[in-house]
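This is the structure I have questions about; it appears just below.
Only one protein chain is missing from this complex, and each of the others stays in its spot.
Right after this comes chain A.
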Amino acid sequence: MYRQAPRLLIRALDGGRGGRLIGRAFSTDVPAASVEDSAFVEAWKKVAPNLEPPKTPLSFMRPRPPTPSSIPSKLTVNFVLPYQSEISNKEVDMVIVPATTGQMGVLPGHVATIAELKPGVLSVHDGNEVTKYVVSSGFAFIHANSIADIVAVEAVPVDRIDPSLVQKGLADFTQKLSSATTDLEKAEAQIGVDVHSALNAALSG
């Protein structure tokens, strides 16, 4: 009989917990999440005071790091590629990421955001030095505690791009775009044009 108790209790509490979660404030206002589910433990102790309450999924999760009450002065950036880690835990003043919605500047204290990246230039600003990378595509996760995680499939410093290859590619794909027939060909040609024009802008900007 007691074997079914955790399953039934979790199901009974899910409605309550789910309802409360929807009414919760934004992550910037919430303190670090607790590891133990106190409501569940209390309900368990009422039903089975002599048994140890089982661990719920919440206790296996690491608590969300607390949002500092005052805005930190520096942004911590992690920039990783599948084959290496470009920037790891570096404290900088600002990063500008090429989001699909446009170039997005991220300062310390930025609201928590997930941004999909388009092919473009990522620039990291620290004091007077600016490091620029050309990013092929990826995502940027900005957390409420001023940590930015940027993941990209391919990213190179701008000086490793060959301008003549970019011009040639742009001309090729523009021509392919005008002669494309099927939807898929058009999409591929459009991607080619997008990437090469972004590379072009990166070289000149």
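For this structure, a couple of remarks:
Basically, contacts are C-beta pairs under 8 Å (C-beta built on N, C-alpha and C of every residue); 3 or more make two chains touch, one makes a residue touch a chain; residues count from 1.
As a working rule, contacts and distances are computed from a predicted model.
For the omitted chain of this complex, the UniProt record lists the protein as "ATP synthase subunit epsilon, mitochondrial", which is one of "ATP synthase subunit epsilon, mitochondrial", "Mediator of RNA polymerase II transcription subunit 20", "Proteasome subunit beta" or "GPI alpha-1,4-mannosyltransferase I, catalytic subunit".
Chain A meets the missing chain through residues 82-83, 100, 119, 134, 136-138, 153-154, 156, 160-162, 165-166, 169, 183-184, 186-188, 190-192, 195-196, 199.
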